[in-house]
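Dumping the structure here so I can ask a few things about it.
Note that one protein chain of the assembly has been removed; the remaining protein chains are unaltered in position.
== chain A ==
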Amino acid sequence: MAEFLQLVFSGLTVGAVYALVALGFTLIYNASDVINFAQGDFVMIGGMGTVFLAAAGIALPLAALMAIVAAVIVGLLLHRLAIEPARGASPVALIMITIGASIFIKGVAQLVFDKQFHSLPAFSGDAPIALGGATLLPQSLWVMGVALALFVALYLFLEKTLLGKALRATAANRLAARLVGVNVTIILALAFGVSAAIGAIAGVVVTPITLTRYDVGTLFALKGFAAAMVGGMGHPLGAVVGGLLIGLLEAFGAGYISSTYKDAVAFVVILLVLFFLPRGLFGGRTVERV
C-alpha cells in the first residue's frame, strides 16, 4: 500500500508537468491547428535558463522570471518567423516546421548553455513529508500546486475575459473571428506566448526533481503530446487528465515492471489512442480548417 501510494505521488508529480506541456499543445492547436513539437523546448528553456542565470549570481525568483520571459520571446519568435510566414500551409508541413524549430532551439541551447545535466535547489528544502506510509517531497507539492494554479488561471482567462473568448472564437471559427474584428495574427502570437510561458514555468518547478539538459524538451514534447492525444487534442481538461494519466502509467510501469521502459509508455499510449480512440477520452475536435 505504501509503495502504491509512493508511485501515485511520483506519477502525479511528473503527470502535472506533462499536463502543463499538454495544455501548451492544446492552446496552440486550438488557435492555429498547429501541433507545436517545440513545446517541450520551452520547458528546457525555463529550467536551463534559470540554472544559468542563477549561476551568474541572480536571485532564484528573478532568474526564473527572466527565463520564463526568454521562453515567451522564443515562443513569439517561433510564431513570427516560422509559423506566420507559412500561413495556409498544410498541417503536416506546419508540424515539420515545429520539429525543425525544435532541433534548431536545441542546437542553440547547446551553444548558449552546455551539454551537461543541471539541477536547481528545491524551493522549500528536501525534508520529505510522511503521508500514509509514503513520503512526498516538498518540491512535488510545488509542482502540483503551480500546475493547479496555472490551470485555474488559464481557465479563467479563456472563459471570463474577452481576449480569452476571442481566442476560443478563433479556434471555433477563424473566418467568423476575423469578421467580428479579431486580429487573428495577434491571437496566434498570444497562444504561442502563453504556451511558452506555461512550458517554461513547468520547467522551472520540475528541474529540482528531474534535472535538465539542452535536449530534455524532446521527451517532454513526446509525453505532453501523448497526454494531449489521450485527452482529445484541443481539449484543455482532457490535456490535464491525459497528463496525469501518462504520469501515473509511467510511475506504475517503472515501479512494478521496469524503469527501463518508462519512456516507452508514452509511445505505447500514442499508438493505442491512434488505433482505438482517435478522438481521445474527451472527444477533441477533428482537424478542420475554415
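Please note the rule applied: contacts are C-beta pairs under 8 Å (C-beta built on N, C-alpha and C of every residue); 3 or more make two chains touch, one makes a residue touch a chain; residues count from 1.
Heads up, the rule we're going with is that contacts and distances are computed from a predicted model.
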From "Peptide/nickel transport system permease protein", "Spore coat protein JA", "Ferredoxin" or "Amino acid/amide ABC transporter ATP-binding protein 2 (HAAT family)", the hidden chain's UniProt protein name: "Amino acid/amide ABC transporter ATP-binding protein 2 (HAAT family)"
From A:A109, A:A166, A:V230 or A:I246, residue that would touch the chain that is not displayed: A:A166
Residue of A:M1, A:V92, A:L111 or A:L175 in touch with the missing chain, whole complex considered: A:L175
Missing-partner contacts on chain A, residue numbers: 162, 165-166, 168-169, 172-173, 175-183
